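All protein chains of the complex are present and in place, except for one that has been dropped.
Chain lettering (A and B) follows the sequence in which the chains are written, and residue indices restart at 1 in each chain.
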Amino acid sequence: MDSQAYASATDTLPAEHGHPPFLRHHFESVSQQREAANFGMWVFLLTEVMFFGGMFCAYLIFRNWYHPAFVAGSNTLDITLGTTNTAVLIASSFTMAMSVYAAEIRRRGMLMFFLACTIVLGFVFLGIKGVEYHQKFVDHHVPGPSFSIEEFVHPSNPKALALTPDMAEKTQLYFSLYFLMTGMHALHMIIGISLLFFLLWRAYQGAYTEGHVMPIENFGLYWHFVDIIWIFLFPLLYLISRYR
Amino acid sequence: MSSTIISLPDQTTARLPRKSYLNQEYGLKSWLLTGDHKRIAILYLISITFFFIIGGILAGLIRMELLTPAADLMATDTYNKVFSMHGIIMIFLFLVPSVPATIGNFLIPLMVGARDLAFPKINLLSWYLYVIGGIFILAAMVLGGVDTGWTFTTPLSTHYLNTHVVTAAMGIFIAGFASIFTGLNFIVTVHRMRCPGMTWFRLPLFVWGHYATSIIMILGTPVLAITLVLVAMERLFDIGVFDPTKGGDPLLFQHLFWFYSHPAVYIMILPGMAVISEVISTFSRKRVFGYTAVAFSSVAIAVFGFLVWEHHMFIMGVSQYSALVFSLLTMLVAVPSAIKIFNWAMTMYQGSITFETPMLYAFGFFGLFTIGGLTGVFLATMGMDIHLTETYFVVAHFHFVMVGGMLMAYLAGIHFWWPKMTGRMYPEAISKLAAVVTFIGFIVTFFPQFLLGYLGMPRRYAAYPADFQVLNVFSTAGASILGIGYLLPLFYLPWSLIYGKIAGDNPWQATGLEWQIQSPPLTENFVEIPIMDHEAYDYEWLANKTQHEVQTVG
Partner (left out) sequence: MSHISPVLWQFLVNWLKHFAIFPPEASTIAPYADALYFALVGMTIVGMLLVGTMVTFFAIRYRKSNHPQAIQMEGSTLLEATWTLIPLGIFLVFFVWGAILYFRIFNPPANSMQVYVVGKQWMWKAEHPGGQHEINALHIPVGIPVQVTLISQDVFHSFSIPAFRVKREAIPGRYTTVYFEATTPGKYHLFCTQYCGTDHSAMIGWIYAMRPDDYRKWAAGNTSGASLAQNGERLFAVMGCNACHAGNSQARGPNLYGLYNSRIRMTDGTTMIANDAYLREKILNPSLHVPAGYVPIMPTYQGQISEEGLIDLVEYIKSLDSNYRLTQMMNKSELNSAQPAPIGGANQGPGAAPLPGATKP
């Protein structure tokens, strides 16, 4: 019985199903491969949700405890840059969706164009984020030895809300979480952009416009996920009691 | 159908197949760049054995230090580093990947009738991440060690130690992603790669157990990852999330850490239970009693396992009412384990039982896991937990479950599938001896620790009052017996690779798909993808099939 699958006598699978070159040897059909990859991506995103979940949990607790500090910290963020970045990311999600569409209708040039757009928008986002980080650095709002609560105890801007020193100390927690959450988000953006370069190169070789849409589609899922994380981060970090 | 058909095949006529996954390609590169789940399983097997030996040596050092009441064999700092590294290595580099990444990796595609896991490259990546994580942890050990304990309790780990905490945390972070990728691969494989006819309720219970484990791996491990990132940030940049003087909350760390680390004990035991289901069924020649109950109890453990973490914190000033809820939920999670134990016992009822080595290990599992599980109820009982937590009672309890349960199951599994993995049998007599020695050594090592715990001896003490010495001497004596029990397989299993008897395809006359193909299997597992046309553990189907072959071939 050696080297025999037991079911060989009752095999009913069609012998011919025209193996496309991208069908990996261990999958039976293209649809199985596609479904597996797609499902795998969703499971991975679930993992990512839990990863960010830890930080959201810390955020919720400290925001509840030190609400005034979170309001004051949030008010120092540049809402124009934040809104712009939100718009940039949503636009990049659109171009990503267009990339998937382009791959589906098998147009290589269009696919490359939209992938490139996504890369550019990704860089724009990171650039703006960099400007914001720089501003925080100049203001001594980066947690650590150089952190200063001066701005919250004696605000230079008359409209800002002054805090008592003990509450002002807690703004450091706000900024810790701000840098952690946006930093982790930015790290996901950087990983995404690196993958986009790889996809662009493979798209140039024509790998995704011959019916093999799956990598583009799955990367799209990842990119939208990173986008959605930002959609949560933006109100949580930028928009606390802005109505004053 | 006569009883003679279901008997061990005559191994004198068995031959090693001409072609298998082991001789498909040769050379180091063919192993290091392989996408074959079976080869990756072997890579994992070798590397976790390496880490098990290191962790075991550290355990030996701990027991030697505790032979005398004073901290005389090593300084307290050294002792602290030794037990911390023992915990970190054994948990993150041995127990978590032990069964899933080796036996599970090897068998899940075979059991569901697939040619490979869904993502072979991610599977290989998982092994590399594991090795890199292991190197980080070894580096932390070689550069001077870590003395946080495996729990990384803040603010001790963040502000009060000068050891290589960040390096070790990085190692665990990376090894954690190895675990996530293994879980991801299993889930997708079970969902999308089952062969025709393989419905969910025809899956072997081994697959159910691993499916439940994978759920915990993908949902729990990322929380540990972010927690360790926060610890590293706290150490490097002093961000204050866990620092009470900055308004942070050290209890938040406990919550986040145990949110992973309690479910993680189910990562460590569910695959063991999965192995036991297969072994008990095979050596009783009988379908597992109450298949559905055993399958769902695995999933129930995985789900309830996420809702009980606070029982590690009953004395930490949490709300007394939340403690009530968590105690109740902990009681609930004990029930599925009880169901499993009774169902396995009933599987033997009216079976036809033989006592090969895997079955002996399974008996060991029965005894030790039952004690380990029931002593868990002591700790879930809130008022009792106050006295017992943080003492040797806890140490004994989790060693009964982890070592007595999981390691016994792991060895049962390794012996059970050794013929399938290598094509050769292990030597039966000496391996039976090893199983018995392990069991006796284990009882002598860890049973005294229950008494020590009730006496109040705290965990992680390098020196202890002299009243506790007698029991500690027993424990150390037992550890040396246990050490011999573990050393034996390290010698006879490699020996059997060359001198072992040829196993043949199905030496145990088991029903799983993996036993219906050659041993060792082909790289592509199946010549043709099989069609599952019978239930799992259908011994009548196997008997008919064997009879059919005897008639047509023989």
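Operating definition for what follows: contacts are C-beta pairs under 8 Å (C-beta built on N, C-alpha and C of every residue); 3 or more make two chains touch, one makes a residue touch a chain.
The model shown is predicted, which means the values in this text are computed figures rather than measured ones.
Considering B:Arg63, B:His86, B:His164 or B:Arg285, the position touching the chain not shown turns out to be B:Arg285 (whole complex). The chain omitted from view is touched by exactly one of B:Ala293, B:Leu307, B:Leu497 or B:Val527, namely B:Ala293. Considering the complete assembly, chain A touches the hidden chain via residues 65-66, 68, 163-167, 169. Where chain B meets the missing chain, the touching residues are 3, 6, 71, 76-77, 80, 147, 149, 151, 153, 155-156, 160-161, 244-245, 247, 249-251, 284-287, 289-293, 314-317, 320, 323-324, 327-328, 331-332, 334-335, 338-339, 341-343, 345-346, 348-355, 363, 366-367, 370-371, 374-375, 377-378, 380-387, 389-391, 451, 454-456, 458-471, 473, 539-540.
Here is the rule we use: only the chains that are shown with their structure count from here on.
Centroids of chain A and chain B (each the mean of its C-alpha atoms) stand 34 Å apart. Of all residues in chain A, only 1-8, 10-13, 24-28, 32, 35-37, 39-40, 43-44, 46-48, 50-55, 57-58, 61-62, 65-66, 143-145, 169-170, 172-173, 176-177, 179-180, 184 touch chain B in the complex they form.
Against chain A, the residues of chain B that register as touching in their complex are 15, 17-19, 109, 114-120, 122, 180, 184-185, 187-189, 191-193, 196, 218-223, 225-227, 229-230, 233, 237-241, 246-249, 252, 255-256, 505, 513, 516-518, 522, 524, 526-531, 533, 545, 549, 553.
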